[in-house]
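Take this structure first; my questions come after.
Every protein chain of the complex appears in place save one, which is left out.
Should a chain be cited, it is by its letter among A and B, assigned in written order, with residues numbered from 1 in that chain.
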Amino acid sequence: MLRVILHRIAGAVPVVLLVTLITFGLMRLIPGDVSAALGGVSSTPEQREQIRHNLGLDRPYYVQLVRWYADLARGDLGRSIFLGKGVTESTFERLPVSLSLSAYSLIITLLLGIVSGILAALRQNSWVDQAAMIFAMIGISLPNFWLGLMMIVLFSVHLGWLPTGGYVPFQEDFLGWLRTTTMPAISLALLQVGLLARITRSTMLEVLRQDYVRTARAKGLPNYLVVWKHALANALIPIVTVVGIIVSLLISGAVVTETVFSIPGVGQLLTSAILNRDYPMIQGGLLFVALLLVGINILVDIAYAWLDPRVRYDGG
Amino acid sequence: MAESAASLEGVASHGPPAARASRRWETGGRLLRHRSFQIGLGLFLLVALAAVFVPMLSGVDPNKLSMRTRFEPPGSEFLFGTDNFGRSQLSRVVHGARLSLVIGSWVVILNAVFGTLLGALSGYFRRLDNPLMRLNDALMAFPAILLALGVTAVLGRSIPNVILALAIVYLPRTARIVRASVLVLRQTEFVQAAIAAGAGHWRILRRHILPNAMAPVIVQLSFLFAYAVLTEATLSFLGLGAEPPTPTWGNIMAEGRNYMREAPWIIAIPGGALAITVLALNLLGDGLRDVLDPRLKIQQ
Partner (left out) sequence: MKAWMRLGSVAAPAVLVLALASPALAAPFSCPKKGGDLVFAGEAKVNSLDQMASNTISTRNVAMNIFESLMTRDENFNPILELADSMTESPDHLTYTFKIREGVKFHNGKDLTTADVVASFDRYAKIGIERSNLANVEKWEAPDKYTFVIRMKKPQPTFIEDLSSFSVPIVIIPSEQRDADPLRLEPIGTGPFQLVEYVADSHVKLKRYEGYKPNPHFEERTGFGGYKVGCVDTVTYRIVTEPGARVAGLETGELMAVEDVPTKSQAALKNNKNVVLLGLQNFWIQIMLPNTSFPPTDNLAFRKAVQAALDMDEIMDAATDGAYRLNVGFQYPGGAFYTDAGKETYNIKNKELAKKYLQEAGYKGEPLILLTNKDYTSMYNAALVVSEQLKAAGINAKLDVVDWPTSVQRQMNEKTGWNFFFTGYGTQPALGALATMKFFTPPQNVYYPKDGKSDPDLVALYAEMSNNPDIAGRKAAFAKMQQVILERVYAVPFGSLTKVQATRANVKNFKPFRIPRFSNVWIDQ
């Protein structure tokens, strides 16, 4: 197991290096002068030159690159122009918001996705199956920001049940947190529910056709026990790999959902950074999210190896 | 790892080129009998025909302001209503459909060409594989929407830039699928035989490998079309797509957001059109997958 973990982490090193290079390169391609934005009102050309100097932007690219890595090694992603705070600091400040929303959404996804997938597989070709699959299809086709907006129109504007946006930290007021995150979590979950339901259904169908499940049934084991003990345990393996994809979809989906519901999470931080041309923030934020996803994928692979001992890493 | 095993059988069953022509008809027939393919095709044609013919027939400028007819709800005079500037929403939404389809098509074409090229190179020439796939992995480490946002932020707002950004974002995903098929095909007997017979690399790729690797690519491209349309709408909605007042669906919805209370149709209709288009493409993709490549799993 340890070998698997080490191997997987070692395999991620070149990717991480490339990710940092890409982020560095992307920001150097941006036209326009960052120092003007940083200098603020009526800053003189000399002041702007000073800012460029302080940021090291007047140095050759390879010097900037070395400096970029040196800063990264210290966990320093630069300083946001708009917020006037460290990028790492502001990202970590907002991380709990995004994580709590993603976790809520993930719970909805797992519950609805796996349950409807199993039901559909057990009642293959029945109306339950068809209804579940139509629901799943609609789920993967509805734009989540549009769904969010329509929910706001219905539940907030017309019915007045839930707030139109904003965020209450769950540690302060759990009910308030539920009120502010339920609509975003649902609109965010729908795509993933659809995906998961479809995958659960197809893997369950495959597993249910396997000999050992048939044997278990033939032995007269109650159906729920067969499903629970034999089928689901085996179907879980491919599902775990999908959860990796789901988490990464949740994180990208959150970018838009947080903007629609004005939730001050990492996603909104990044979109407003992009709209505000807050280059250090864009650079640091992109890198942060990419590294987060690389980390999640490593975890998923490890979980996969742990669940399915047949998986071995021989390289390649 | 998982999908290369999965596509092994699907790809191998396609066999050598000789049997291809007659099977093409059969595949077409099976597609047309496929339920979700039928529905998908029907919906897609509906959107495409509206996008082509409605602007041609009505000739209403989607950006024409008319202060006297503001906030008209959908009805007989204005089928989709008007917005806060009195612009015809019918005209704006069908122009939006046109833009969505044009952008989606370009992204698909660019991916078909460059994704196939990269995937084939990577899968066939083992020395290129490692560097290309590491780059691929690195690009895929960024969530699609964020990378697209980042690239448009660098390139600036315009339709060609949006196409370029989306093509770049989805290229690694296409390349990876092509590569998986090529890897498998390279080991098949007929390819090994061709190599032994001394056929040139390009000839083998062109004649033996790529035609047989196309099934998963076609399936992927139909889903890609859906993602491209969806992501483009998201970019414009966030204010980083084509510059306003270009009537992309995302732009219309972003503007309509200010009036969601009084004029909810401004958001509801383009969003519905977007959902129908994406649904159509997903259904088409499902049909294609079931018929062309039954073992393929849902790809991201």
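The criterion applied here is as follows: contacts are C-beta pairs under 8 Å (C-beta built on N, C-alpha and C of every residue); 3 or more make two chains touch, one makes a residue touch a chain.
If you're wondering where the values come from, they're calculated on a predicted model, not measured in any experiment.
Visitor: Touch as defined at the start, partner being the missing chain; which of A:Phe24, A:Phe82 or A:Phe135 qualifies?
Guide: A:Phe82
Visitor: Determine which one of A:Thr23, A:Ser116, A:Thr164 or A:Ser252 touches the chain that has been left out.
Guide: Candidates A:Thr23, A:Ser116, A:Thr164 or A:Ser252; residue touching the omitted chain: A:Thr164.
Visitor: Which parts of subunit B face the unshown chain closely enough to count as touching?
Guide: Within subunit B, the residues that touch the unshown chain are 63-65, 67, 71, 84-85, 157, 239, 243-245, 254, 257-262.
Visitor: Mind pulling the subunit A residues that touch the left-out chain?
Guide: Touching the missing chain: residues 32-33, 36-37, 39-43, 82-84, 152, 156-157, 160, 163-167, 262-264, 268-269, 272, 275-277.
Assume only the chains that are shown with their structure count from here on.
Visitor: How big is the gap, in whole Å, between where the Cα atoms of subunit A centre and where those of subunit B centre?
Guide: So the centre of subunit A lies 22 Å away from the centre of subunit B.
Visitor: Which of the residues in subunit A come into contact with subunit B in the complex?
Guide: Spelled out, the residues of subunit A in touch with subunit B are 14-15, 18-19, 21-22, 26-27, 29-31, 137-138, 140-143, 145-146, 149-150, 152-153, 157, 195, 198-199, 202, 238, 241, 245, 248-249, 251-253, 255-256, 259, 270-271, 274-275, 277, 282, 286, 289-291, 293-294.
Visitor: Taking the complex as given, what residues does subunit B use to touch subunit A?
Guide: On the subunit B side, the touching residues are 2, 36, 134-135, 137-139, 141-147, 149-151, 153-154, 156, 226, 230, 233-234, 237-240, 253, 257, 260-261, 264, 267-268, 271, 274-275, 278-279, 282-283, 286, 297-298, 300.
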